[in-house]
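On to subunit A.
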Amino acid sequence: MATIIYISLAFLLIFCVMAVMSHSLLKSAIYLALASATLGVILYVLGAYWAAVIEVSVCSGLITVIFISAISLSKIKKEEVQKLYSDKKRMWFLPVMLIVVGVALIVLALANDLSLTNTAEKVTEDFREIFWNTRQADIIGQIVTILIGGIAVFVLFRDDEDKK
Partner candidate 1 sequence: MLNFQTIMLFVGFLMIIAGCYCMIRTYHMLKIIIGIEVAMKAVTMFLILAGYMNGHMGLAQAYVITAIVIEVIVAVVFAGVTIGLYKKYGNMDIRNLTELKG
Partner candidate 2 sequence: MNGWILITGILIPLLGALLLPLFGKLSGKFRNIMALTFVTTAFILAVCALTGVLADKPFSARYVLPLGFSFGFLGDALAVFLAMTASFVSCIIVIYSFGYIHEYENQNEYYMMVCLFVGAMMGLVYSTNLIAIYTFWEISSLCCWRLIGFYREEITIDRANKTFIITVLGALIMLVGFMGIYSQTGTFDLTEMKGAYIPSWCVVLILFGILSKSATIPLHSWLPDAGVAPSPVTSLLHAAVLVKIGVYAYARFFVLTFEINEAFTTIVPVIAAVSALYSAGVAFRENDIKRVLAYSTISQLAFILLGLSCGEKIGIIGGLMYIMAHSVAKGGLFLCAGIVEHNIHTKDIRKMGGLAKTMPLTATAFALCACSIMGIPPFFGFFTKHMVIEGIVSSGNIVLGVLFVLCAVMTVMYLIRLFVKVFFGQQTFSEVKEGTPIMVVSVLILGIISLLLGFFSFLPSHLATMIWGLM
């Protein structure tokens, strides 16, 4: 299990960094989707099946769609984007920083013998039961959030009555 996780973590990190550093928005979105998918793998390996499914479907699916539609709505030429934002140039420091921080963290952890350990035995519980029975507040929140999403689409994307 650990091996898969290590490999997935490496991919996850790489995809994330690529998403950040890529000078093309489209590529960024795709890298992000890939990162989501990798995350889904990790979640699955850890035993969070439901979460993994949702992650893969929603994050790497829905959000990518939203992105791509937003990107396509903004009709700027690719070269122009690069010239205007020059993200690649501005982001070069990121990998260096990440490596430094990563090494530092590992050294610190090793030096002080710090590591995370499981605090409790795994409890067998049904996700659905928990979600529906004990997370009512969250569900209300989710409903309302989705409601707001609808209203937001209604309010923000409609083209008529533009000015107050």
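Note that a contact is a pair of C-beta atoms (placed from the backbone, for glycine too) under 8 Å apart; a residue touches a chain by one contact, two chains touch by 3 or more; residues count from 1.
How were these picked? Simply put, all candidates are chains of the complex that A comes from, given by their letters.
Remember, predicted model here, so these are calculated numbers, not experimental data.
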{"item": "Subunit A in this complex - touching candidate among 1 or 2", "value": "1"}
{"item": "Touching residues (chain side subunit A, partner candidate 1) in the complex", "value": "1-2, 5-6, 9, 12-13, 16-17, 19-20, 25, 28-29, 32, 35-36, 39, 42-43, 46-51, 54-55, 58-59, 62-63, 66-67, 69-71, 73-74, 76, 81, 84-85, 87, 90-91, 93-94, 97-98, 101-102, 105-106, 109-110, 114-123, 125-127, 129-131, 134-135, 138, 141-142, 145-146, 148-149, 152-153, 155-157"}
